[in-house]
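Shown below is the structure under consideration.
For this depiction, one protein chain was excluded, whereas all remaining protein chains were kept in their positions.
We just call them A, B and C in the order they show up, numbering each chain from 1.
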Amino acid sequence: MAELNLVEAVNRALAWEMEHDPAVVLLGEDIGVNGGVFRATVGLQQRFGAGRVIDTALAETAIAGTAVGMAAMGLKPVAEIQFSGFIYPTLDHVINHASRLRHRTRGRLTCPLVLRSPCGAGIHAPEHHSESPEALFAHVPGLRVVMPSSPSRAYGLLLAALRDPDPVIFLEPTRLYRLFKQEVADDGAALPLDVCFTLRAGSDVTLVSWGAMLQETQAAAEALAAEGISAEVIDVATLKPLDMATILDSVARTGRCVIVHEAARSGGLGAEIAATLAERGIYSLSAPLQRVTGYDVVIPLARLEYQYLPSVERIVAAVRTTLEAT
Amino acid sequence: MAELNLVEAVNRALAWEMEHDPAVVLLGEDIGVNGGVFRATVGLQQRFGAGRVIDTALAETAIAGTAVGMAAMGLKPVAEIQFSGFIYPTLDHVINHASRLRHRTRGRLTCPLVLRSPCGAGIHAPEHHSESPEALFAHVPGLRVVMPSSPSRAYGLLLAALRDPDPVIFLEPTRLYRLFKQEVADDGAALPLDVCFTLRAGSDVTLVSWGAMLQETQAAAEALAAEGISAEVIDVATLKPLDMATILDSVARTGRCVIVHEAARSGGLGAEIAATLAERGIYSLSAPLQRVTGYDVVIPLARLEYQYLPSVERIVAAVRTTLEAT
Amino acid sequence: MAIVARFQVEYTRFLDPQGEATQPLPPFALDPAALVPLYRAMTQARLFDSKAIALQRTGKIGTFASALGQEAIGIGVASAMRAEDVLVPSYRDHAAQLLRGVSMAESLLYWGGDERGSDFAVPRMDFPIAVPIATQVCHAAGCAYAFKLRGEPRVAVCMLGDGGTSKGDFYEALNLAAVWQAPLVVVVNNNQWAISVPRSQQSAAPTLAQKAIAAGIEGCQVDGNDVVAVHHLAQQVLAKARAGGGPSLIEAISYRLGDHTTADDATRYRDPAEVEAQWTFEPIRRLRNYLLRLQAWGPEQEEQLIGECSAAVNAAVEAYLATPPPGAADMFDHLYATLPAALQEQRAMALHFALRLAPHEGGGGGSHG
Partner (left out) sequence: MAIVARFQVEYTRFLDPQGEATQPLPPFALDPAALVPLYRAMTQARLFDSKAIALQRTGKIGTFASALGQEAIGIGVASAMRAEDVLVPSYRDHAAQLLRGVSMAESLLYWGGDERGSDFAVPRMDFPIAVPIATQVCHAAGCAYAFKLRGEPRVAVCMLGDGGTSKGDFYEALNLAAVWQAPLVVVVNNNQWAISVPRSQQSAAPTLAQKAIAAGIEGCQVDGNDVVAVHHLAQQVLAKARAGGGPSLIEAISYRLGDHTTADDATRYRDPAEVEAQWTFEPIRRLRNYLLRLQAWGPEQEEQLIGECSAAVNAAVEAYLATPPPGAADMFDHLYATLPAALQEQRAMALHFALRLAPHEGGGGGSHG
């Protein structure tokens, strides 16, 4: 087993699937010779050729749109959007076409594409390089939206996305790309989609998060443990469709819930989780749930990004509030 | 006072403001000679000239993007997107530029544009003509999102949007365009933004909705009244920023809440309202709240659209469920 | 100052509006056996078109986009394609679709508001209609890339309108396809109007064909009401694409003789005299005149053809009207390969609250779009 960081895990998953499925093609800006600005595709063009690892012109709309055409004709395109701040021009094709080609044609044509993009703040990147757009996609029927929180989950979830017969938006937190390494068996084993992963069992409060924010969330759980507070930590992982069963089950046991995400608060995915808890888990809740999120402001430039991002301190404070409520 | 339907009210508000503010310009496809495919801009090009009522080429990205430039240079552009299914190419300019120009330049340049678009289903329109994209916009910091539910609110809220110094997404439910008329004083009086309107006072349950769905919601309130159930009906009107104070206050009195919207359920704006209720109004809730929404499916073609849209029956059933819960 | 690049745009026409040859004809155009099927297909498309408008007027289907006067484009192009090629059409391309094997009943189902109308029994790999303008050019470029990568001798043929050439998708896709030298043929139906926006306000470019120059590929103009010219040019660019010669753009100049759609009233923005004058150029009479000259056609054949085509239309209408409505679960059942667990409860709820629909109920009466 190799020690891999998250971006290496993405690279291995892509390589594995390209090796085993000749329909897989990658397309995007700078993904070929340069191996991607984050090196996610390094070595793949040399190995699989420029026909299967396509350095495209600078045209996000057409990257998404041609991927729809490729997918409909039996390829498995994996389109990379260089940073999530540049993903908005893809929305038309994602919403109006990718998500509904199967539906429109009763399955005659399908759209098994994967749209990969780095996301999130915390690496002092330039303007428009730190966005968290997951909620925009998670509202769109017909899509799957996935965000890994570790190298091994990146590897297994990306393989699952690559094998899924429907479109998957796969968002990779840049802050995690090189943050830590993990043993990852490069054995082509996928992890399941559509389910949450419980990262830590606990009995006093359920912490729900995804992507890079699980760093702070897990650190908060550690800090709370030192005070004798037992927090369960859930990695949502597949943001659409949502596995509310796991979350509801956890909250049924803990009676308290804090949802943590980096995207702006209003209309973030945390709202959907909170809403479903309010509909179905309200009798389990011994205290109002809390959301600890990015503020409803434009994600600031580098100097203030850590003023924006939820911190361990904010999460711990929210947990205290739910524990103090009765 | 004239009896106006909603689309006429939109027309009058535009005319009033063009008459009184020379900075107002309209742009969009077919809005000039043709007066708009729904006739919202009928007569305005004749009256104010082709310089201020611009029939654009077919290019939604540039409609939004040039509006940003116009707004920054001191015009008040009102861009029409012909149907909300074609609004997605505007998102890049709306999110990456319109919503943040003031922030980026500390107010040196601002972006007081209004993006108008018909929205919603129920008129047997062709494919891609029945979308409800409000939640996508309501997640974006820096925007205002407004949806009127009657001719008089269309008139007053559109005037408010036109006078707002920041970007406003103004979504007009096509189903209401000609559904009914109302007395509207064409006196240039704006209604307040950022606040809900309570359409009906009640004590047993709070029904929260916006746009065309207030038709079904109010009909449900009527039907419930016949059974002796007193429903308060709130028109959210400004979907971002949300006036949760009014909703929380109502739920504090009624103890029950049903949120009704046409957009797909997951990640719809109902989730944000429900989430905030769960955070701040949970002690007022005597029963789990309910969302009655479009399903998490592609809005179907005309034949099935009324299978998709929340019906009076569904709303009444949801109210019954909350009333039966204890 | 030095001139570093030169370009030109050519215009092709073989038959003038009276159906007389203006220059030596390509071989197929001397052969009635090659031409009569084109005539038949155009006639069938036009009869279908007028029936569809009638069905909309009586509330039996929703908004419909007529191709009146533009039949030579769809028929000229589709007849140059092979079965294994892929058509990526706009909403105004039923002429091409019918020739490709889409049934009239399927088309009516679609316009009647029923997704099953895009589940074509015959051209299984053809794209459904694209309503969001010009998006289909990207899809077609992607299809073409797939064909090229797999070494398949197939061509993706994309149709769009003059308005569509203003949209970013069109340029981005052409540019990418040109870099890829992918087998893509893009046909612009320049019918002079994008709803109410005349061609002159759509672009300051004197021809739309010259938009190809931006992508570094060839663009040409053709008389889009001359099916001989359209078919001939389509054959040429399809052969070129199939042989690895890369993408081409054809601007087919025609005229929208009808309203934009049944929801439109063109008299609000367009002089009826302009429309009247354009009837002189329409493609069906033009080919008929030529066939008459060739003595390959006469009133008897015409009558028989109209009879056959009308019968086919009527049969399609009957089949359409008799199609039982889709059930409420239909919304869920084709969304994903397997319905996610999270959606099963919603599906049950949709069934629980389902309204009952009569055969064509729900689809008709559309008044907008």
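Here is the rule we go by: a contact is a pair of C-beta atoms (placed from the backbone, for glycine too) under 8 Å apart; a residue touches a chain by one contact, two chains touch by 3 or more.
Nothing here was measured: the structure is a model prediction, and the numbers come from that model.
Novice: Could you tell me which of the visible chains the hidden chain touches?
Specialist: The chain that is not shown is in contact with A, B, C.
Novice: May I ask which residue of B:Glu134, B:Asp243 or B:Glu262 touches the chain that does not appear here?
Specialist: Final answer for the missing-chain contact: B:Asp243.
Novice: Taking the entire complex into account, which one of B:Ala9, B:Val68 or B:Leu191 touches the absent chain?
Specialist: Among B:Ala9, B:Val68 or B:Leu191, only B:Val68 touches the chain that is not shown.
Novice: Using the document's definition of touch, tell me which of C:Leu108, C:Ile217 or C:Ala328 contacts the absent chain.
Specialist: Looking across C:Leu108, C:Ile217 or C:Ala328, the contact with the absent chain belongs to C:Ile217.
Novice: In the full complex, which of A:Trp16, A:Phe48 or A:Phe83 touches the chain missing from this view?
Specialist: Of the listed residues, the one touching the omitted chain is A:Phe83.
Novice: Based on the whole complex, identify which of A:Ala219, A:Ala287, A:Ala302 or A:Leu323 touches the chain you can't see.
Specialist: The one listed residue touching the chain not shown is A:Ala302.
Novice: Please identify, in ascending order, the residues of chain B that touch the omitted chain?
Specialist: 25, 51-52, 54, 56-57, 59, 61-62, 64-75, 77, 92-93, 96-97, 101-110, 141-142, 165-166, 194, 241-245
Novice: Using the document's contact rule, name the residues of chain A that touch the chain not shown here.
Specialist: Those residues of chain A that touch the unshown chain are 29-30, 32-35, 37-38, 55-62, 83, 85-86, 89, 123-129, 174, 265, 295-298, 300-308, 311, 313-314, 317.
Novice: Could I get the residues of chain C that touch the absent chain, sorted low to high?
Specialist: Listed in rising order, the touching residues are 1-12, 23, 166-172, 175-176, 178-179, 181, 201-207, 209-211, 213-217, 221, 246.
Here is the rule we use: only the chains that are shown with their structure count from here on.
Novice: Approximately how many whole Å separate the CA-defined centres of chain A and chain B?
Specialist: The answer is 30 Å.
Novice: Averaging only over C-alpha atoms, locate the centres of chain A and chain C and give their separation in whole Å.
Specialist: Taking the mean C-alpha position of each chain, the two centres sit 40 Å apart.
Novice: At what distance in angstrom does the C-alpha mean of chain C lie from that of chain B?
Specialist: Roughly 35 Å, centre to centre.
Novice: Which residues does chain B have that touch at least 2 chains other than itself?
Specialist: Expected reply: 61, 85, 89, 127-128, 266, 295-298.
Novice: If a residue has to touch 2 or more other chains to count, which residues of chain C qualify?
Specialist: 115, 132, 168, 335, 342-343
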